[in-house]
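== chain A ==
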Amino acid sequence: MSLIPIPEDRRFKIKLIGYDPGRSRPWLERFVYSLYVVAFWLFVIATYAGVPALFDWLGWDGGWGYVVMRALQVVMLFLLSAVIALMLILALRKYLGKVQERYGPMHYGPAGGIQTVFDALKLLGKEDFVPAAADWLTFRLAPAVTFVSSFAIFAVVPFASGWTLADSNVGLIYLIAVSTLSAYGVLLGGASSGNKWALIGALRAGAQMVSYEVPLALVFLSVAVWSGSMSLGKIVDAQLGVWNVIPLFIPFVLYVISSLAELKHIPFDFPEAESELIAGYNVEYSGMSFAFFFLAEFVELFLLPALIVVFFFGGWHGPLFGLEPGTLAAGALQSLYFSVKTAVWVWIFLWIRATLPRYRDDQLMEFAWKAMIPLALLGLVLAAYMRLIWR
Partner candidate 1 sequence: MSLLNEVWQAVKAIGTGMATVHKRVYEEAPTEFYPYVELDLPPVSVQSLALVENEDGTERCIVCLQCERACPSQVISIERHRNPEGKGFLIDRFDIDLVNCMYCSACVEACPVSSIVTIQDFELSTYDLHTLKADIDFLHEQARRSKKWYSPKLGVEIRTEDGRIEKAPPEMQPGGLAELLKPAAEEEES
Partner candidate 2 sequence: MDLRIKRERLFDEDVYTVHPDDYRALCEQLKKDGFDYPRAISSLDMGYGLRVVLQLTRMSDLAKVEVRTDVSYDVAAVDSVTDLWPGVEWHEREAYDLMGISFRGHPDLRRLLLEEEWDLHPLQKRYDTGGYLIPDWRPADWPDPAPWQEPAPSQEDAAPEGGEGE
């Protein structure tokens, strides 16, 4: 008889969870993704309104109670960042799929909705491997440095009026200090891997950081000069009439470009550059260490567009329909405005990622030093001048 036992019906039929051939049920896709958005929104409301209200109700609003409340908010934000990462990874894959005339994840969950959860589980189950040539401690610490510094930006981001962990009056300086640290994580991770490609990636990360940090700081400065404050809440408050994007157009453009560089996003993804350096700084990482680099990247992909919205697009401002600012309903509405504006910017970033090829690292440096810094200085002078005239 035949050597292979051939089943009657060879066309194997796999029944997967919620398999959907894509074209037939687009509403399902939209429903699943809106669930993510609702989850995100509820998380925001629970973190900034729910937790304080809970502690208020319990009467623990002073002394240690305050510390515990803040700690609980941080834990909530960590969960929120996980939700954001799951959402954005799925959004990236689905959007790239749509743009590239394919479907993206389809099989796990309705319309591929929980594919990223499975991916995260897979990464959890993988061996976390440290190469023999690597410096153990630095290699282990680098993903944590990257993630923590990305995550720390959350502290000053206002989701609605008063909905922020710390509306510090040196918020901008804090931002510069913290966001620069994430490049250090990349640098240390690449340099400690004991791999030449990772080392080149780390060198590129360092060179890139030197080139975009200066215009970034100058942009922050012009925003501070124009708004008259370094507190992010006050910067948003100052945009009640007209959004900063109109008076501060030059700094806005420069900020978008620097954000792309800070994100290591496609026109400027030199440290990673998979077609040149294979995977750059994270070539030796696996398992959860790799997942933390990934998580940091996607948390930043949310936070940097969020900062664009805070600085230039009026933050959480929007029509309140007579609601009293400061109430729960107004806060929820404001955070919704903020989220929608951020989502638009995330989409633009993904769109850029889908379109553009990679720049060259020395060209970015040249661009930064020869074009962006003079322009940023110009923007700063203009901002100061306009401030003198109009305010």
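Candidates were picked such that all candidates are chains of the complex that A comes from, given by their letters.
Basically, a contact is a pair of C-beta atoms (placed from the backbone, for glycine too) under 8 Å apart; a residue touches a chain by one contact, two chains touch by 3 or more; residues count from 1.
From a predicted model like this one, the values you see are computed outputs, not experimental measurements.
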**Message:** Out of the listed chains 1 or 2, which is the one touching chain A within the complex?
**Reply:** 1
**Request:** Mind listing the chain A positions that touch candidate 1 in their complex?
**Result:** 1-4, 6, 10-14, 19, 21-23, 95, 97-103, 351-352, 354-356
